[in-house]
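What follows is a structure written as structure tokens; I'll ask about it next.
Incomplete set of chains, arranged as in the complex.
Labels run A and B following the written order; every chain starts at residue 1.
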């Protein structure tokens, strides 16, 4: 018996190959045994350090083992705070709720009710879809092309990726995918199409209970909805009494420059889903926000064993207090966003033959390679060799996805971008001829 | 800013009433602000202590803040171990996998592959259902009456509870509920019916990809499948090339006396789902076990942000090392199981007019009140007033559900049972006339 955590010095991944399911994925792209992590530095078992531009796919916006939360969590554990609370009242949960109201809801004039579903994004989406269907008595949901909302059957039906959909093993139903902004080219406002489908009694679109969308699509390739489009969608859904579910699991919690991604548009969704960086330290937590008039849940109608992950409540509260009690953090994100955008444009300009594009908002940016779909993967692999972890996204992997911690230092941000620039330089000669 | 966890001394629940969704549930039955917990003792903000016979609905089988895991976790946090790992290789994950192979799989002659889905039971079930459908190319799943498998749309379709099903807001499909053992009375083997449906080309049963079942149904009211029934179901599904998914989320991890609930039957399911007490300390974690020949996942086909909750890997590994390296823990459970069963039978015998029954296995027992469905709720409320937390289950709430920590002391076990006995005595006069 060994009560202490004793890490291995053996960096071998043979056990993963032998024992873990074929479904494993990131371990194939970044085949290193990671051991520790601080801020934006990942440390492998062999001591090698990696700069993290991946950010836990959006779950580590405050960096790794942020001391602002770590201390609170250690205290909590030391004093035998409740770990697992279901939806019992606990002091950690109460403190989180109070902080969320104080620092997030009140300053923004929001009056949402809080529901704690199971501690994952997909569970939050499932709860949101259920509620919207109950509220309206309708079955259909409108999602958008290139969306990603989760892997459980309800959320998966609203997710665009065909391989993931096919993995369900049965035909998903009761969701209609409509074109996101820009999908039909710059000259077509895709909401004209949506509006026509709603108005036309012969369109074949079953009136939806809700639309579900990301204001900036993450997995879909950093597609940014404009303020105008979001506002029109809000107006359109309100007029037709269709709920708007804003899935802020990846783009929320400051990622786009404000706590919620939809603040720039000045709209108020009917339901908001939050997860990923909500717990601040990377532990599982999810939350949905519901306009009070739509909070028609029967008690216990949506349950879950891990609704009350109190470790997460502790760190989430610490994060709210640390970063969201005034506007300094938003200012800091804005400053780094400007650097990131400018540098990416500079990089794109430096390789004119590659035809690279840049898009994003806040610290959620993509370097897009429409001409060479395999280029971002090559860059990512090369950057990994050079000590930087960064992910690709988009329908064809054509987007290099920048998801650094929001707390990254300016120096690390520039250092990482420099690695990217060098990596492009190194691989540009080896792009295959085909797309 | 406050980095330390500072609990409130204010036990008021007004914030929950005002801010939390109507969906909240346990907080209504046990309206106290809980703060700390050790072993089988819950401590409220006002200092009052409660004996825990609820066990986090099965997620706290090793008790609260078990020192065997707490220390390992504190060490891990102190040294900045990776918290959030997706499915990257981490040393904490590797250590857990090695321990699981060493202490669980190898001694039992099992050769499963390990898949880490999102860290909740429902996500594990979703992954299992997807895989079974992919393997067989069939859509239908057979579940059983009184089953509970989760709240996301795929798992919910396999769950019996009608209120939860209705909350989906659209008609669930592609699951056929068949009668669990005993559902048609003692004289009917419900597998005769299942077998006939399979053999009869006109039965209307679409051949299922899999059956999913609990060997002991928890939420359904502590319904215990016999060894013989489980063996016949295994034989029947094998013969028809239907996968058997054993959902061991609640009954697994020692709850029924062995690590897996199906060990007594000597069968090997094709897929096993684990969660709840798997992380040992109450943090979210899930795992599915897959026979290698069915591990046909494409890489990345089922993902999830919180697949790699490394805190859980740390405590889960510590639990395996502490409790499952030899047979002592199983012996201990058996000893306490005998006490529990004997005491419950004695209690039932002491109130002959109430017509109480006893059923269960290991430390998963129900005191059943077929004559007075409201009695268990009355007992639970009275026991809560007397300082004991215990839940009810079953179709009509007719089962008082004993889910103490497996690590409970004999003294606490007897003390709790004594409270139950006293509570029955106190409420038996106030049972309403109707069922």
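Note that a residue touches a chain if its C-beta (ideal position, glycine included) is under 8 Å from a C-beta of that chain, and two chains touch if they have at least 3 such contacts.
What you see is a predicted model; the values in this text were computed from it and never measured.
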{"item": "Where 2 copies are displayed, count of copies in the complete assembly", "value": "4"}
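In the analysis below, only the chains that are shown with their structure count from here on.
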{"item": "Centre distance in Å when subunit A and subunit B are each reduced to the mean of their C-alpha atoms", "value": "30"}
